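What follows is a single structure, written as structure tokens, with notes after it.
All protein chains but one are shown in place.
Here is chain A:
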Amino acid sequence: MSEFIQYTLQGLAAGGFYALSALGLAVIFGVLGVVNFSHGACYMLGAVISAVLLGELHVGFWVALVVVPILMFGFGVLMERLLVRWLLALDPLYNFLLTFGLTLILVEAVKQRYGVSGLPYEVPAGLTGQVSIGSVNLSTYAIFACLFSVVVCVAVGLLLTKTRIGMIVRASTEAPERTRALGINVGRWVTPVFGFGIALAGLAGVLAAPTRAITAEMGSNFIIILFAVVVIGGLGSILGAVVAGFLVGLVEAYGIAYAPTYAQIVIFVLMALVVLVRPSGLFGREEVA
């Protein structure tokens, strides 16, 4: 029982990384119609930048938690302005290929500079060790990462449902052309939304840094699972991205614990089952927009 609770917590913590990243992927897809293949690489960059900040500049985790998303926002803005923007009028496949190419470049660049062996990162002071609840020992950091992800997801949810910007993002996600015809300059929101989505991937990277091997390749597997998350949650659904993120994290953790050989497969079996029962995903809209 105590082990089960530990696995659950690990699953929810990992799920938080998926949920945050999938949320970013979902808002980008919603407003731009772009499937950002480089999202895994941006997650990786978030972790690598945190490690470099710590190793070379002695800037710790708490600062990284604020600074890295801001840097990644800037990176996203540049990426949209310099690259993605020019392909928006074309078939979405072009941007998919562009971001795929960008992924290869980013991964190779990090490999060249920092090697393949992985950068060190420690659990920040104050979040080390374990918390005992009854007879169960839980990792303090996993609890923190999990709660932090939930708080950020809720905050983004409130931003989307309670503010005018959120209303515009939801409207443009659902029907960009109609939203323009109602007097809203949708184009003005494209760059900030893209930057915001990338920042969320970067934030997931910072949170993951103390718990993962920080390598150039850490995003490669991540993006594949992220696509499974998006399919399970429903492409374009914000709530779906979050719920499926945590769900996949849990399934993966139980898989690793109880059926290590099949851990990866389990996620895709789950995906296949969801698609069989609900082709548009758990929270996907049934009518095609």
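In this text, a contact is a pair of C-beta atoms (placed from the backbone, for glycine too) under 8 Å apart; a residue touches a chain by one contact, two chains touch by 3 or more; residues count from 1.
Following the convention adopted for this analysis, contacts and distances are computed from a predicted model.
Asks: Since a chain is absent, check the UniProt entry for it and pick the matching name: "Transketolase", "Acyl-CoA dehydrogenase", "ABC transporter ATP-binding protein" or "2-ketoisovalerate ferredoxin oxidoreductase subunit alpha".
Replies: In UniProt, the chain that is not shown appears as "ABC transporter ATP-binding protein".
Asks: Out of A:V66, A:M167, A:A213 or A:I265, which residue would touch the omitted chain in the full complex?
Replies: Once the missing chain is taken into account, the touching residue is A:M167.
Asks: Would you mind spotting which of A:V131, A:L182 or A:A213 touches the chain that isn't drawn?
Replies: Final answer for the missing-chain contact: A:L182.
Asks: For chain A, which residues lie in contact with the unshown chain of the complex?
Replies: The list for chain A reads 167-168, 170-171, 173-175, 177-186, 285, 287.
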